[in-house]
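All remarks here apply to the structure that follows.
All protein chains but one are shown in place.
Chain nomenclature is as follows: A, B and C, assigned in order of appearance, with residue numbering initiated at 1 for each chain independently.
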């Protein structure tokens, strides 16, 4: 790996219609029961969704800086199957499951090798600056539909 | 209020079979979209559940220090209806909805005055030190059943 | 305590020129070593500073919503003397130590009964929306000088 690559944070990628994004567990993620705090997985999954937008070419930061709002989580259901621990290398696998006018449903699972530690269904809605749901730009809907159908 | 009371953190209480616990929104809870980060509500709800155990006389810390494990979230579904903002005074209202051998289901909603900002159903399971579900102590089950039936 | 008071989050107060603010340790604050994660104390101290501004009548949220920026930490030195643990009731004691045109220095210590767990010196600077230091409003400087001299 060259120097430039080595100084770059981890970036995810698509494969087989799924987005794959690696996460490592640090002290900050654990609690005194010795395992990852349950809200920590939501942070891992949000990193993965942000990276998915980046790879898909959707410029959420630009939209925010233009004062036009951003995606927010509207609904989330998560099942905790097995705990992650300090120093674990995890993989968040994300798949666009449904695309609507103002929202998307994304299925995400956090894996450690072949084990599913948690899996979740997350509805994200595009909000305007006032916090109201708005239609997603047409090209974003097309992008999400492409991702849903397994094209990349 | 006397000095001793003024130097004590907020403590929740039961009323009408529901546990009520106040939370204030600080900078740490917000993100750059100006509202509370979605994982922040899970922290608020966990504070409320910990306080509920305290009021109900269930000594989770003692159990943990004896190396006998603790409650962990097994399943969580949450709906985000309206956002909380910096300096908001919130109230987490929690209700025991179901009691099983090794787990409980708790319904929680985060209110700002009369508005429900989020509501959630949370399954917590008692795990032993090895992370496996174990039967809850009989007196804890009795306590939860009392709370479920609306006694305090 | 009446119902309204019981549903209100903890609020701090001034006594003898010092601001006192209580904090309780929850799961979210700990890490797998069983004690409060070192960055957690910065969150506790920030809650106390926000509350200090509130008690002193300084409306930071109003200024932010007017697009005029906010206080940011410019410099921080903290000494960790003794660890806090789950369920501990802590008290953050804050004292304005110095007031300059665009910044203040605040001394803060986190106590558990008579033990100092951490103590810190924090410089906060008022930034405009572009992130540059700006002079604090004259009435805010007067307020901080009053607090510094031990008036309340």
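Some observations on this one:
Definition applied: a residue touches a chain if its C-beta (ideal position, glycine included) is under 8 Å from a C-beta of that chain, and two chains touch if they have at least 3 such contacts.
From a predicted model like this one, the values you see are computed outputs, not experimental measurements.
Among C:20, C:43 or C:95, only C:43 touches the chain that is left out of the view.
Residue C:70 is the one among C:11, C:70, C:102 or C:141 that touches the chain not shown.
Touch with the chain that is not drawn comes from one residue among B:32, B:66 or B:101, which is B:32. By the touch criterion stated above, the residues of subunit B touching the omitted chain are 27-28, 30-35, 37, 39, 85-86. Residues 3, 6-10, 13, 15, 20, 22-24, 26-28, 43, 46-47, 50, 54, 61, 64, 86-87, 89-91 of subunit A touch the missing chain (whole complex, contact as defined above). Contact residues of subunit C toward the unshown chain are 32-33, 35, 38-40, 42-43, 46, 64, 69-70, 72-80, 82-83, 131.
Heads up, the rule we're going with is that only the chains that are shown with their structure count from here on.
We define each chain's centre as the mean of its Cα atoms; on that basis subunit B and subunit C are separated by 26 Å.
Between subunit A and subunit C the centroid-to-centroid distance comes to 33 Å (mean Cα coordinates, whole Å). Shared contact sites, meaning residues of subunit C that touch two or more other chains, fall at 27-28, 86.
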